[in-house]
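Apart from one protein chain that is not included, each protein chain of the complex appears where it belongs.
For reference, chains read A, B and C in written order, and residue numbers begin at 1 within each chain.
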Amino acid sequence: MSSSINNGISKYTSTITEKFGEHVESINEANRNEMHITLRQLDSAPRICEYIYSEFHGRLSTIVCSDERRVANGRFMLRYVFSMSDDGNDVFIVVTAKIDQHNSSFPSIALQIPAAFLYEREINDMFGLTPQGNPDVRPLVLHEDWPSGAFPLRKDFDISTKMPREHKEYRFTKVEGEGVCEIPVGPVHAGIIEPGHFRFSILGEHIVNLETRLFYTHKGIEKLAENRSLEETLLLAERISGDESVANSTAYCQAVEKIAQSSLPRRAEQLRVVYAEMERIYNHLGTLAGISTDVGYAYGSARLNILKERMMRLNETVTGSRLLFGVNRIGGVAVDVSDEVGKTFIEIMNDVQQDFEAVIALLKTKSSFIDRLRNTGVIPRKAAKELSIVGVAARCAGLDIDVRRDHSYAAYSGLRIDPHHDSPRSVTKYRIEMQKRVGDALSRFEVRVDEVKDSMNIIEKVLRNLSEGEIRATVPQENLKPYSHGLGYAESHRGETMHWLMLGENKNIFRYKVRTASFCNWPIIEQAVMNDIIPDFPLVNKSLDLSYSGNDL
Amino acid sequence: MIPTDAPQIDILTISSAVLMIATFGVVVRRGFMDWLRAYRYQTMALSGVTAIIAYMTGIWEIYIAAALTLIIKAVVIPRVLLRVTSQLKFVARYELNPYISVRLSAIISALLVALAYFLTQQVPFRSDQILRAYLPVSLSLLFIGMFTMVNRRVALNQIVGLLIIENGLFLFATALTHGVSLIIEIGVFIDILVGVIISAALMTRISHTFDNLNVDNLEHLRDDKEE
Amino acid sequence: MVSSLTLFQATIILYSMGALLALLLRGRKYSNLLTYLLPAAASLFAIVLSANVIFAKDALHISITRDALAQFGFDVFIDGISAFFILLIGLVSLAVSLYSVGYTKEYEGRKDTSILGFLFNIFILSMLLVVVSNSVFAFLVFWEVMSLTSFFLVIYEHEQEANLKSGMTYIVMTHLGTTFILASFLVMYLQTGSFSFDAFRQYVPFIPLQVKDIVFILAFIGFGTKAGIVPLHIWLPQAHPSAPSNASALMSAVMIKTAIYGLIRVLFDFNSVGSPDYTWWGILLLSTGAITSVIGALYAVIEKDIKRALAFSSIENIGIILTGLGLSVIFASFNLTALAVLALVASMYHTLNHAVFKSLLFMGAGSILYATHTKNMEAMGGLVRKMPWTSLLFLVGALSISGLPPFNGFISEWLTMQSLLSTSQIPDSTLQITIAFASLAFALTAGLAAAAFVKIFGISFLSRGRSEHVLHAVEVPRSMLIGKGVTALAALALGVLPFIGINLITSAFNIQSAQPASPFDTITLQNASGSNFASLSPFTVVVLLASVAAASYGFVRVVGGPTRQVVYETWDCGFGGLDERMEYTATSFSQPIRKIFKAFFRPRNSIQREFYADSNQYKRKTIRMESTTRSLFEERLYTPVVSATIFLFDKIRRIQTGKVNSYLLYILITLVLLLVLVRLSP
Partner (left out) sequence: MFEPSFATLAAGIIQTLVLIAFSPLLTGVMRKVKARSQKRIGASILQPYYDIVKLMRKDEVISDQTSWIFKSAPWINFAAVATAALFVPVMLAYSPFGLAGDVLLVIGLFSLARFFTVLSGLDSASAFGGLGSSREMMLSSLIEPALFLTIFTVSLTFGATNITTLVSSAAGLQQLVTPSLLFALISMFVIVIAETGRLPFDNPATHLELTMVHEAMVLEYSGKLLALIEWAQSIKHLTLLALMINIFFPWGVATSLSAAAVGEGLLVFAAKALAIGVIIAFIETRVAKWRLFRIPDLIAIAIASSMVGIVFFYI
C-alpha cells in the first residue's frame, strides 16, 4: 500500500483551510485515503458539513459516534464521513467534532443533509445525545419497550444489563383528510421473512404515504464487538447479514489491514474479488427470482431459483460454504482456488450464464411481466441523491455510485468501467446508459441482470489471470496501536458497506461501527412507493432487495 | 336459434370469425413483440381464408396469393420489422398510454364490427356466399385498423393499424373480385413490404432522435395513475 | 263487502284528520302517536281500496264537475293502474307512518314537529290524489301540492344552508318538469278540446302521429324530471337526503313513482302503442333507462353520504324501471303481446319492489341518523352490534336492491333480463343488436349496485366504529323497527312468492299472461319454438338452499366434530393495537371503481405536504389528502345553462324595469313554440 500523497486530499485541504481555517483544529491525512478534519467547536460542524455536501458534492457515507470520554479528555466524538469520488479522487473526508460530556446534544445537520436523519436518530437512541434542530427524534433503534435513560453504546452501559420493559406508544405520521385509512403490515409477515413494520396511509389502492419501522431484531453487534479480539470480531462481522458475509468480512478485514498498514498478496486480493462476485451473483439471482415470484410469474421464478441453487452449490464446492462463510481472514483469504477447481468453476458458471440469458430473454418478451415492472416504484434521482442511497438502488436511478471503482479495493482496480481511465467512447456510452435509467423496478431488474453478467465476466477474467503466491500475509502487529482507527468498505450486492473500527488496549476493539447498504436504502422505499398502488408494494420492496438483518445490527 | 338439423359446418362464417378473433388479438396488445406475434396469427388466418376462397371458387391463382400472404406477411414482414427495430429501447416499443384505454378500445372495436355488418347488410349482392361472409369482415378490419392507428401514441405501434388495414384491403379485394390478377397482387405485396421497411426505418430514426426520455413525463403517462 | 267509494272517502278523511290533528294537537302528549297512527290507518284503507279495485274489479269513478267550471273539474277515477299505485302508496306510507312515530322524536324539542306531521299527511294525501285524478286540472293541482309539500319537507331543516340550496334546486327543477307536463296536456287539449282524461282516452287514437310524438316527448321530459332521469336527475340526490328520513323514504319510494304512473297513463292508457310508429318511443325510454341506471349506479358506488347514496340508487332503479317500460313499448309496437306483457310486468314489479326496499333502506338510514346523528359513512361502523335489528332489516333491503335471490329485487331483475333476452324475437336485426348492447348497461348496473350496497352495509354496519358518533348509538325505538319490518317482510314475500306480485300486476293492468296460478308455481317463459326458455321458482330455491345448508351443517358436524371457538383480536401482523384508522373506509372501498371509470368521475387527489425545511422534503410535518370527484352534469350542463340564463336575465332586466318571473318565461316560450309546431303540423 503506497503512502504517497493523495492529490485529491491536498486539493480539499487547501480549500478547507482557506474557508474554515479558524474553525479547524487540525487537518491530517491517514490510511491512504482518509482526510481528517478536526474541529475546534462543535457548532461549526453543520456549516462545514454542508459545505462539503453542497460544494464538494460529498456523499454522506456515515456518521460515527463514539464514547471516548475515558480516552480523549472526556468527550463524545462525532465523525461525519463523506465519500468523495468526483474527478477520479479516492478520498473520504472525515469531519470530527467533539461533544463535551456535560453537553448532551449536538447541532443537527439533517434538515440540510437529508441522509443524516437516520444517523442522528440512531445516535440519539444509542448515546443519548440529542440532535438539536432535528424535528424527528422519535426512537429508531430502541423500541417503545426500552426504558428511557439507558444508552447502550455508552461505555458505562454494561452489555449484560437486564432491561425492564416499558410500554410507550410510537407515533406514526398521520395523513389528514377524510377517507384516508392505514394498513399496518408486519412485523410478522405471511411469508418466511424477517420482521419490519410498514404503515401505509392509503386511499383505496392509492398509496399516499408509507412509513417503515424496523429494528425489530436488533442484535447489538456494535456493543458485542467491544473488547473482543480482532479474530473474534471477524466472525461477528460475517454474521451481520447471512447473505452479505463476504462483503462485511472484506470491509472489516480491510479496516484492520488499513490500520495495520499491511499489504496483501496479489492472489489474496484477486480471490477476494472472486468471492465477492460469487456472493453478488447468487444474491442477484435470488432477487430476480423474487421479483418474478412477486409478479406471480411462477415459471420464471422457478427457473431463476434453480440457477441460484446451482450457484450456491458452486459456492459450496469452491469454498466449502454455501453462504461463503469463513473465506476471509485478516491479511488475506482462508480458502484458495486451485487451477482445477477454477476450471470447473468457469465451466459451470458459463453453463449457468447460458441458462440465465435464456430465462431473461423469456422474461423480457413477457409483456405481462414487463408491464408490472415498468414505472413501478420509481426512485426519483433527486431523492436518491439527497438520501445518499447506494448500490443497485442508486444505479437504477442513474446515480453512478460503485465503491469497487470509486474507492477501489482488493483487485478491483481496472475491472470496473472508469470514466478516468477507459476510452471516451465506452465511457460516453456508459454515461448515456446511466442517464436513461429512470429508477423504476424495470431499471432495477435490468441493472441486476447486467450485474450478474458482469460479475460472471469479472470472475472469469480474474480466475484466468490468477497470480501465483501466498493467499495470506502476516499483519504487522506493531502498527495496531491503541485508539488508532480506520475505515473499511466494500460493495455488497446491495451497495456500499462501511465499517469503522477503533482499536482499544490489547489490540481489542474499542468501537466498531457498521453501516450496511440497507441502512442507507431503507428510507428510499418510502419515496419509491409514493403514488403507486398497494398491490405493487411487494414488488417494489423485492426489487430494492433490502435486508432487515443487515439493518437491525 | 339454430335449427338442430343445420347443414354442414359453415366454414365461411367460422373462418371469418377466426379471422376476427385473430384481429382482436392484435388490437388489444400493447407491446410491439406481442402484436407482431398476434399479427402473424392473424395473417395465418387470413391466408387460410384466402385458401378457402380459392377452394370455393376453384381459381388456382388464389392459392398462390394465399401462399404469398403466408410467406411475405407471416414470415418476411415480421422478420424485417424485428430486425429493423432490434436496437430500439423497450420504451419506444411499448404502448404505455394510448389515447383511449385498451378496455374501451376493445369495446369500440366490437362496435365497429357491428357497424361494418350493419353497413354491409344493405349491399345488394348478398347472394354471393363468399362476399356475404367476408365483406363485413374486411370492412371491420379496415375500421379497426384505422381506429388502431388513430389510437396509438407510440409511432412504431401505429404500423399495426396499417398492417390490419392492409389485410382488410387484401381480403376485400380477394372476396370481391375472386382473385385479382396475380401480377398485381405480387406488386401489391412488394409495395407493402417496401412501405413497412421504410416506415420502420423511419421510426427507428425518430425514436433515436427523441430517445432522451424525461422521467417526470413518464410518471404522468401511466394510465392507471389517478390525477 | 265495503264499496270502493267508502274506502276512498275513509282514506281521504283519515289522512286529512292526521294533518289537522297534527296542527291542533301541537305539543300534546299523544299528538305524535295520533299524527302518525291516523295515516297508518288510512294507509290500511288505501291498501284495501286498491285490493278492492284490482281483485274485486270495483273501479271507482266520481265526477265532481260543475257545469259552470267544466274545464276545472275534480274527476276521480280509480282503475287498476291507479289502484296499483294506491297500493304502492298505501304499503309504503303504512310502514313509514309507523316508523315516523318513533323517528320524529329525533326532532322533538329542536323543531316544531307538528309542521312535519302536517306536511307528512298532506304529502301522502296529495300523492294519492295525483294518481286518482282524472282531469288535467285536478292532476296538476295535486301534482303541485305534492311538489310543494315535498319542497317544504326538503327545507324542513332550513337551519342548514345546504338544505336550502337543495330546496332551491328542487323547486326550480320540479317546476320545470311541471311546465312540460302542462305543455303536454295543453297540446292534448288543443287536439281534443277537453281537459278530461276520459276525453284523452277517447280522442287520442284520432290525433296525428306527429302531435302524439310531441305530447310524448313533453310528457317524458316532464315526468322524467320528477322521476329523476339523467340528465334531469340533478335535484334528486340533493333533495331526497335533505328531507327528514321519513319524508325521504316517501319521496324516493313513492313520489318518483307518480312520474312513472304519469308515463304509463300516457303510454298505455291515452295511447295504445301497437304499431312500429311507436318503436322509437320505446327506444327512447330504453336508452334513457340504460343511461340513467348506469350513471345512478356509478354515483351510488362512490358516494359516502348514506342518504345521497340511496338517492342515487333511486335514480338507478328508475333507470331499470324505464328499461322495462321501454322494452314493453318496443315489443308492443311489434305486436309481440306476450313479451310486452312480460316487460311491463318486469317494470311494474320493479316499481313495486323499489318502493318496498327503498323505503326500507331510507328508514334504515334514518335509523342510523337517529342513533348516530350523522349521514357520513366515514364516521360510522360497528353498528351491527349496537343496532342488531336495524342492521338485519337493512341487510334485507341491501340484498333485495342488489338483486340477489331469494329477495324481491332478484325477481324483477330476472324478469327484466328475460325481457332483454327475448328481444331476439323482434324482427329487426339492427334493433336486436342495439338492445343486446344496451343490455350491457343493465348488467353493469346490476354489478355496480351490488358494489354500492356491499359498501353501504359493510362500511356503515360492520367492523369497528370510526368516530365517536357511533359510541353511544343504541337500537332505535320499536315503532321504527316495526315500520322497517313491514317492508322487509314485503320484500321477502315478493321475493319468495312472485305469484303475489305478478298476479297483482296482471290484474291491475288487466293483461293476460300465462303466469303462476298458485303461490308455489314456477314462472315459466317459452321460446319461439315452444320449449322452455326459462323458468324460476324462488320458493323451491329457498327450500333447496335451506336443505343444502342443513345437509352441509350435518356433514361438517359429523366430519369435524364439535366446534371450539376462541375469541381473539383481529390479526394485526403482530404489531399490536389495531384501531379505527386501520379499517377500510367508504372512499377507499370505491376507489378502484372510481379509477376504472375515471373518464367519467374525473377524480382528483391532491396531496399537500408540509415540510420542516425546503432542503429536506423527506420529513413531513403534515400530510393532507383531499380526494374529489367532479360532477360532469353540474359542470358541463347545468353551470353553463344557469350562467347563460343569468346572463340572459341580466340583459332583459336592462331593457325592462319590472321583475321577470323565470317560470312564466319558461311557460311562455314553451307554449309559443308548441303552438307554432301544432300549427305547422299537418
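By our rule, a residue touches a chain if its C-beta (ideal position, glycine included) is under 8 Å from a C-beta of that chain, and two chains touch if they have at least 3 such contacts.
Model, not experiment: these values are computed from the prediction.
Though it is not drawn, the left-out chain touches A, B, C in the full complex.
Although one chain is not drawn, the whole complex shows that of B:Met56, B:Val80 or B:Ile107 it is B:Ile107 that touches it.
Touch with the chain that is not drawn comes from one residue among C:Ile171, C:Ala259 or C:Leu399, which is C:Leu399. Remark: the omitted chain is touched by one listed residue; of A:Glu29, A:Glu205 or A:Glu526 this is A:Glu205. Across the entire complex, the residue among C:Thr337, C:Asn376, C:Ser467 or C:Asn527 in touch with the chain not shown is C:Asn527. Per the touch definition above, the residue from C:Val384, C:Ala490 or C:Ile511 contacting the chain not shown is C:Val384.
The omitted chain makes contact with chain A at the following residues, 181-185, 190-191, 204-205, 292, 294-300, 302-303, 306, 366, 368-369, 371-372, 533-538. On the side of chain C, the interface with the absent chain consists of residues 301, 381-382, 384-385, 391, 395, 399, 402-405, 410, 414, 417-418, 420-421, 424, 429, 432-433, 436-437, 439-444, 446-448, 450-451, 454-455, 457-459, 461-464, 522, 524, 527-529, 531-537, 540-541, 544-545, 548-549, 552-553, 556, 559-561, 563-572, 578, 582-585, 588-593, 595-596, using the contact rule stated above. Of the residues in chain B, those that touch the hidden partner chain are 1-2, 4-10, 13-14, 16-18, 20-21, 24, 28, 101-104, 106-107, 109-111, 113-114, 117, 136, 224.
Methods note: only the chains that are shown with their structure count from here on.
In terms of their C-alpha centroids, the spacing between chain A and chain C amounts to 64 Å. Centres computed as Cα averages put chain A at a distance of 52 Å from chain B. Each of the following residues of chain C touches two or more other chains: 595, 605. Residues of chain A found to touch two or more other chains are 206. Residue ranges on chain A touching chain B, taken from their complex, read 206, 364-365, 367, 370-371, 374-375, 378, 380-381, 435-436, 438-439, 442, 531, 533. Within the complex, the chain C residues that touch chain A are 304, 378, 572-575, 578, 581-592, 594-595, 605, 607, 612-613, 615-627. Those residues of chain A that touch chain C in the complex are listed here as 110-112, 114, 117, 135-136, 173-189, 195, 197, 201-206, 208-209, 383, 386-387, 523, 526-527.
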